[in-house]
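Chains shown are a subset, placed as in the full complex.
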Amino acid sequence: MQYKKFGNTYMLRIDVGEEIMASLKAMCAQEGIRLARVSAIGAAEGGAIGVYDLAEQRYHREDLEGFMEIASLAGSVTEMNGEPYIHLHATLADQQNVVHGGHVIELRVGATCEMFVDTLEGTVTRTKSEELGINLWTF
Amino acid sequence: MQYKKFGNTYMLRIDVGEEIMASLKAMCAQEGIRLARVSAIGAAEGGAIGVYDLAEQRYHREDLEGFMEIASLAGSVTEMNGEPYIHLHATLADQQNVVHGGHVIELRVGATCEMFVDTLEGTVTRTKSEELGINLWTF
């Protein structure tokens, strides 16, 4: 990956074979980013997304193979246990033009991923909700 | 819902059972927001989206049941008749991993909705186009 800062916004290029969640987390750790809005487009090659099941408190995982367009990728960087916490959702179009969508579990870059990371000043942490099984924004 | 302002950006957490359009409108009314860009991810439980039919000047409504990931949610706050006017489009992934998309008519939060509201200074109103049947941005 390569990145550069323009005002409060980082433009991040994630390269072929790099995993998107890990790349963004590494950049946030390097740059001390703890609060940001994230949006991106690009292309992926393999990954897994999920749709949450509230009753079972787990994600139904959908493994995706092959080369796909990242039609949209959006979410946030917040903080949990002193570390940057990445939460992204995506829509992906596969070689058969079928669109998949959901919570990003892992996603490897297929050609390039072009990401904007708009940093904000301040802190938002995550607190686990026992009722929901997910980590909620805590102000 | 809960929210907090960071610079010109509000981070808004909308909670289980709350309707997203109404929650955002209420926040805008409380905070005096009349112009903003909106983007969010999260999870919904039931709602309705629509695809416009220009010939009939109405939305083909698609009612959605069950728990869904909000893969993307984007739009704007402008002003019409002195009130905040919310316009959002969404892509949603259901429990069968099928993706739905369109104009948001109503959408109830299923687990959490994590929204960024980037306020802008100025005013953009809406004017009804009789030809199109929709309310257009008016500068």
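To keep things simple, chains are lettered A and B as they appear, and every chain counts its residues starting from 1.
To be clear about the criterion, contacts are C-beta pairs under 8 Å (C-beta built on N, C-alpha and C of every residue); 3 or more make two chains touch, one makes a residue touch a chain.
For clarity, every value in this text was computed on a predicted model and none was experimentally measured.
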Full count of same-sequence chains in the assembly - 2 placed in this view: 3
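Assume only the chains that are shown with their structure count from here on.
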Rigid-body rotation angle, subunit B and subunit A, from Cα fit (steps of 5°): 120
Mean-CA-position distance for subunit B and subunit A (Å): 21
Sites on subunit A touched by subunit B in the complex: 35, 37, 39, 49-54, 60, 62, 72, 74-76, 87-91, 99-103, 120-122, 124, 132, 134, 136-137, 139
Touching residues on subunit B, where the partner in the complex is subunit A: 2-4, 6-7, 9, 11, 13, 16, 39-41, 43, 45, 67-72, 74, 91-95, 97, 99, 110-112, 114, 116
